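Note that this complex is displayed minus one protein chain, with the remaining chains in position.
Note that the chains are named A, B and C in the order they appear, and that numbering of residues resets to 1 at the start of each chain.
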Amino acid sequence: MRVTMAETTYVEAIREGIWEELERDDSVFVMGEDIGVYGGAFKITKGMLERFGPLRVVDTPLSESAIVGAGTGAAINGLRPVLEMQFADFMACGFDQITNFAAKCRYRWGQQVPMVIRAPAGGNIHGGPFHSQNVEMPYVHTPGLKVVQPATAYDAKGLIKAAIRDNDPVIYLEHKYLYRSVKEELPPDDYTVPLGKAELRREGSDMSVITYGWMVHEALAAARQLSGEGISVEVLDLRTLVPLDRHAILATAKKTSKVILLHEDTLTGGLGGELAGIIAEHAFDYLDGPLVRIAAPDTPVPFSDALERAFLPSADKVAEKARWLHRF
Amino acid sequence: MRVTMAETTYVEAIREGIWEELERDDSVFVMGEDIGVYGGAFKITKGMLERFGPLRVVDTPLSESAIVGAGTGAAINGLRPVLEMQFADFMACGFDQITNFAAKCRYRWGQQVPMVIRAPAGGNIHGGPFHSQNVEMPYVHTPGLKVVQPATAYDAKGLIKAAIRDNDPVIYLEHKYLYRSVKEELPPDDYTVPLGKAELRREGSDMSVITYGWMVHEALAAARQLSGEGISVEVLDLRTLVPLDRHAILATAKKTSKVILLHEDTLTGGLGGELAGIIAEHAFDYLDGPLVRIAAPDTPVPFSDALERAFLPSADKVAEKARWLHRF
Amino acid sequence: MLMMRELEERIELKLYRQGKIVGGCYTGRGQEAIPVGSAIHSRPGDWLTPSHRDMAALLIRGITPREILAQYTGRAGGLTNGRDGNMHMGCARRHCVPIISSIGASIPVAGGLAFAMRYRGESNIVFNYSGDGATSRGDWHEGLNMAAVMQLPVVYLCNNNLYAYSTPLDKQMKNPHIGERAASYGIPYEIVDGNDVLAVHNAAQRAVAHARSGEGPYFVECKSFRVSGHSAHDPADYVPKSLHEEWARRDPILMLQKHMVEEHGADEQDFVNLRRQVLAEIEDAVEWALAQPFPDPATLEDNVYERV
Partner (left out) sequence: MLMMRELEERIELKLYRQGKIVGGCYTGRGQEAIPVGSAIHSRPGDWLTPSHRDMAALLIRGITPREILAQYTGRAGGLTNGRDGNMHMGCARRHCVPIISSIGASIPVAGGLAFAMRYRGESNIVFNYSGDGATSRGDWHEGLNMAAVMQLPVVYLCNNNLYAYSTPLDKQMKNPHIGERAASYGIPYEIVDGNDVLAVHNAAQRAVAHARSGEGPYFVECKSFRVSGHSAHDPADYVPKSLHEEWARRDPILMLQKHMVEEHGADEQDFVNLRRQVLAEIEDAVEWALAQPFPDPATLEDNVYERV
């Protein structure tokens, strides 16, 4: 029951990608809370139970740590689990299994763990402190894990397929706000998007915005605004956070000499710092202005619309900083 | 039974600090695994059970998450828990309680959580992948938590006392290698070291090394080496990672114009990036060379001496990079 | 009890559908007997950690419909000043810990609250509320075991409503009697009809007496059924109709009314009057809440840390 409408949403794209990998490889299975009969809190696994049966579409008790631990065990024993965390925020409950066991198996004893942990992340859905967090950094900081976050439906499908075929544990962060807000026509063929490759979303000459996830769209909106003001902004979508595409990061920094590092996640200890570290060390001679970080402030994610709007980075906030940087 | 020898080790300094706060404030208590009769895996709580009794020196089952959760509940209900994680690596088991509950109470409902979580961290003790990790970053990245790591016996005592008196949850990271390798004479009086204040360990004019924990000593050793070569290196010991002393960080960067960001923790997503982000944004005009990050490579901590020596940053590695930066 | 019912109905059926409530929307419809029959025993010095089905516990603690509706509508002056949403509400002054979204996390926290009571030699206790789903979490286990070992004064009210979101009991546990787990930790337990407020009341009374007297924790499993969907967006087609029919007959409010009529000579008019009062209070609360300002964005970064 593939969806056949001309345009595919981000949420459907993920679902199609998993579906195709389930068809393609018997060792792939999905496991998580409420993913069977219910089809998952966000309907990513809708219809999979009927098609692939209860052995490959596994409803679990409310046990994130056991889901990750069991997934890792299954991966060690030859399967390719695709685990669903109902919300990225609750991945914290499996933190020890992810960072202390799964991530270290290959290094400790040469044992591969081909496992994907999918987690609905991000805000702008009035989810409040527990259902809006961006959780990439602890995993970006854990050697042995790969981390991706698609910004488009095309990448959502291509990256989930690549992640499932990858032989290392991959944290696949899907943005809840993008689920139904972005869609596009997808090629009918079996394609993947390689892990570790960033994508230039817009060419520009005056400055670069390096970002990922939902913020790619805010950056593009800002770039459109600014082009009207004669400021030419390049937008790089990282797509994969580990391994980072250092080549693309340094190339755009060297090209425009002014860089804005943008993410929805909170500022301190966010990816912006890592990017600043790479650029300030390896493209220093090319820089014509300060590296500007734009991120959420260091607070939990507030619930009330008035507060959440103030909390989240946006096209307007990017445009404002960009004007400042352009004058610099 | 205060230790009275002239010089106090780092491990004794922590013990004295906790001891004095237990004497000073009835609401302070210590809780953790094997901390009572046994006095703790590293003997930090030695003798406390005898002195303060089982109500204030609480042995728990092997339950990190419950230790943190119960500590948070006790703090909400008016006490000042000082929790011991037997190794920082196992704090991962309490990750959800720390980051999703304790850290967010004040923001969500105005409820303070005056709690200290002590965790023996760091390598150079042949502890291998599970007993050597530096775990600061996920906590640095969690709004609502404070994070400290002392480098000296003086700070170890002053910071644990300040942390216990602080009204926010504080992650207190003690370095296992420093426990018995550093000692100094401590003032007899009741002193604290304020959270959020870095300490200039050595003045210099050619470049700055910004670091914390054990690496402060490696940086100082490198600085001594380099002074013989006519390179004058300033060493800033952050002491507190949250809140960061931005003033001291920017001051030293602006003063020397060349900065090395050094930590024992692994590179990608480590604090070095955050520091680079602050400096490259707010001291850009003052920089005369690339920001150089020195950190452990992105691997788990290996066990075998030959590998661990190659893994850990050291005075020699700092000196080598410093010479390169000096020539730049 | 009626207040919780009507208030939640208003929130779910009116405000939510009118879009005046943003974010998720959970109710405890048909399970009101559990918080009502238990929280009624609480004293001012006690602490409660209600779940997302226990609005009545908050009402009993003196939290007003005005405050609750301001919370649901994300207003300043709501219980969390708009920082947290819907039933993620609590109040330090009235000793209610707001829901910790991580299901099961409240169990160790309840132990810590109780530890402090014992530490100071108080006779206060903690009321912890959680569901069948929470029993699958590691925190549930660690928290109960620690409370048993340390003999902490906690009364656990477990709302076994047969589902965790869409997951039926048999996919959560092989042995459907949660109380038997408590026993394996050495914690005394009872299993009661969670829709019979008097049964809950009596079991809770025994549990409270046990905990207050310093004999340690006590576990009450309340067998009930989640009449509503998991939250307002969930039609819950995964629940067999038969279950609905079976439990419709066991509505806790109807059961109590029947009891009031038979045992205490109450009549229809009493209930009509009560309902009128309740609805009037809700009218007032809705009006008040919707008149409250939204939080000032300038306060966004306040109260992450203590201001010093």
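As a working rule, contacts are C-beta pairs under 8 Å (C-beta built on N, C-alpha and C of every residue); 3 or more make two chains touch, one makes a residue touch a chain.
All values reported here derive from a predicted model rather than from experimental measurement.
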item	value
Residue, one of A:K43, A:R108 or A:K197, that touches the chain absent here	A:R108
Touch with the omitted chain, as defined above, among C:I40, C:A76, C:A92 or C:V149	C:V149
Residue touching the undisplayed chain, where the options are A:T45, A:S63, A:N134 or A:T240	A:S63
Selected residue (touches chain absent from view) among A:E84, A:D168 or A:E199	A:D168
Missing-chain contacts mapped onto subunit C	136-142, 145-146, 148-149, 170-175, 180-181, 183-187
Contact set of subunit A toward the excluded chain (per top definition)	29, 55-56, 58, 60-61, 63, 65-79, 81, 96-97, 100-101, 106-112, 143-144, 146, 166-168, 243
Residues from subunit B at the interface with the omitted partner, ascending	33-34, 37-38, 41, 59-63, 65-66, 86, 89-90, 92-93, 125-131, 297-300, 302-307, 309-311
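Following the convention adopted for this analysis, only the chains that are shown with their structure count from here on.
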item	value
Where subunit B and subunit C are represented by their mean Cα positions, the distance between them in whole Å	40
Centroid spacing, where centroids are CA-atom means, of subunit A and subunit B in whole angstrom	31
Centroid spacing, where centroids are CA-atom means, of subunit A and subunit C in whole angstrom	35
Contacts with 2+ other chains: residues of subunit C	80, 83-84, 88, 101-102, 138-139, 304
Set of subunit A residues in contact with two or more other chains	89-90, 92-93, 129-130, 298-300
